[in-house]
Each structure stands twice: as structure tokens, then as C-alpha cells.
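A single structure is presented below for examination.
One protein chain is absent from this view; the other protein chains keep their places.
Let's turn to chain A:
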Amino acid sequence: MSQTRVAAPGDTVDAVRRDQRASRRGVAKHGKVTPWLFLLPYLVLFIGFVLLPIVLGLWISLHRWDYTLPGKPFVGLENYQDLFDSGSGIYSIFWNSMKATGIFTVASVPLLLVLPLLVALVMNRKFPGRNLFRAVYFAPYVLGVAVVGVLWRYLLDANIGLVNHYLGALGLPGDTAWLTSTPAVWVALVGVTVWWTMGYNSVIYLAALQDIPKELYEAARVDGASRWQQFVNVTFPGLRPVLAFITMITIIASANMFGQSYLMTQGGPGRETRTAIYQIAETGLRNFSMGDAAAMSYVLTAFLMVLSVLVFWLFRERRS
């Protein structure tokens, strides 16, 4: 693939010929290895931390696998059957956690797609203090989930938290149990997550906005397009490739939500906010039922794969 080299301006014809001759002798042979050498570091990580775990996980999901016990009996598809058999103990636990993940994803993804776009549109304009505001919106994203979780756990506490205190001071209802009652707990979890991760999506939107050629807007203005028409006909199509990417990563990030409910609600009030990942971690790492946990992971993965295909289909290039 690297055998022929594009002539750079200033190269003499002779030099290019010499190059080609040299490549025919030396680089050709050596060239077959070169790409692999470049890929090697990534491949090692990919095989070690992605490919092998995928295969091993599949293998584990076919066993009753407790790595601290000597026997790991093969059970075939029993772990999967249990997940789909409403009579088994794990059925409702697993599907409730999937439901929690579903609620969270449905509630948070639209907000995480729209709000950052609005922020990016504002940040793309010229106004004094723009850089400061850009930093302010991005700042929460640099915090770890532990910091965010513990911080908001205290802020949102129904009885000793600042949020309720100030709501009360403003004459609003100050006794909402943000962390211990549904549906308030979902408002809290989604709100905190939007506050926390909005900056990341905004930055990507902002970069995409700056990539849209100014000439297109000029042309649109010349044609007499209004602000809204400019957005619909210039900005939005320009954002489409990025939009597909942001939608995908936001869905995956929301479907993988764990830390916020682990730290802020402990899955509570009872186990309503135990997400799928939370349940998988509890089952596999605390209860040592690695087989069940692996089977759950694969079911979750299947869901996410279907969802990804759907998103790609939605955002596909439409030929008219």
C-alpha cells in the first residue's frame, strides 16, 4: 500500500524514478510488514482487552462460573434461558434493571442532543467573554463521576440539601425527595448527567459548526434565506455526520450509566434506579455469578447493536 509515493512538488522526475526503483527492491518486501508494525501496539491491546474478553465472556456465559469455586459446571444456554423465563428469580431483577437503563436513556439522550447544540450555537457567535463561557460549560465534564456523585448526593438530599433549601427560600416546594422517590429521582439523575456531560457534546458540535464553510451562509443570505431557513438548509445538513456520531456515543454512554445511581441513590429508592450495568456488576463482581452476569452483558450488547444499526439507518445519506 505504501509502495508508490505521490510526487511532491519540486521533485525531479529522476528522483521519483530513483525512488520507484528503490521501492521495487527494498521497500516492497519490507513494506508488507510495515503496516502491521504500525498496527501492532493497537492490535495487542485490541486482542488482549477487546477480542479475548468477548470470546471468554461468551464462554463464561455458558457456565455457572464462580471463579473462587473449583467447579464451573457447563450449563449450556441455561443462563440465557433464565433471563427470558419469567418464572426464574433473576428474570424480574434483570428486566427491571433494563427498564431503568431504558428510562434513563430515553430521558437523557434527547436533552443531551438538543441542549449542547443550543449551547454550541450560542458559543459560535462572537461576544465578549466567549472563551470564559465556553470553559464554564465544559468545566463539569473534567470532574470524575465520584466527585459529581458525592457532590450532588449532598446537594440534592431531601432534608439537608442546598437544592431544597433554596427552592423553599424561593417559595417553591422545598420537600421533593430527589434521591428517594420516583419520578423525582429520575429528574435528579438525568439533570446531573446533563449538567455533567453536556460540555463534551457541545465541544464536538462547536467544532462541526466551525467546519461549515462561511460561503454557504453567504450564498443563503444572498438568496434571501431567513435565520431559520439558514439553520435548516445549511447548518443542519452540515452537522449530519457529526450528529450521527454524537447520537451514537450519547446513547451508548447513557445505556452504560452506573456511577451516578451507584453513588447518588445506591440503586434506590428500593432498586428502581439499578441500571443494567449496575446489576451486572452486582451479580458478577459481588455475587460472583459471572455466568449470569456475562449472559446479561450479551443481552445488553445485543440491544445496543440493534440500536446502533437503527441510528445509522436513520442518519444514512439519502440520495434523492
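Here is the rule we go by: a contact is a pair of C-beta atoms (placed from the backbone, for glycine too) under 8 Å apart; a residue touches a chain by one contact, two chains touch by 3 or more; residues count from 1.
Keep this in mind: contacts and distances are computed from a predicted model.
Colleague: Can you pick, from "ABC transporter substrate-binding protein", "Chemotaxis protein", "Anti-sigma factor antagonist" or "RagB/SusD family nutrient uptake outer membrane protein", the UniProt name of the chain not shown?
Modeller: Per the UniProt record, that chain is "ABC transporter substrate-binding protein".
Colleague: Among A:86, A:131 or A:159, which residue is in touch with the absent chain?
Modeller: Of the candidates A:86, A:131 or A:159, A:159 is in touch with the missing chain.
Colleague: Residues on chain A that touch the omitted chain in the whole complex?
Modeller: Contact residues on chain A toward the absent chain are 64, 66-71, 89, 153-154, 157-160, 177, 179-181, 265-266, 268-271, 282, 285-288.
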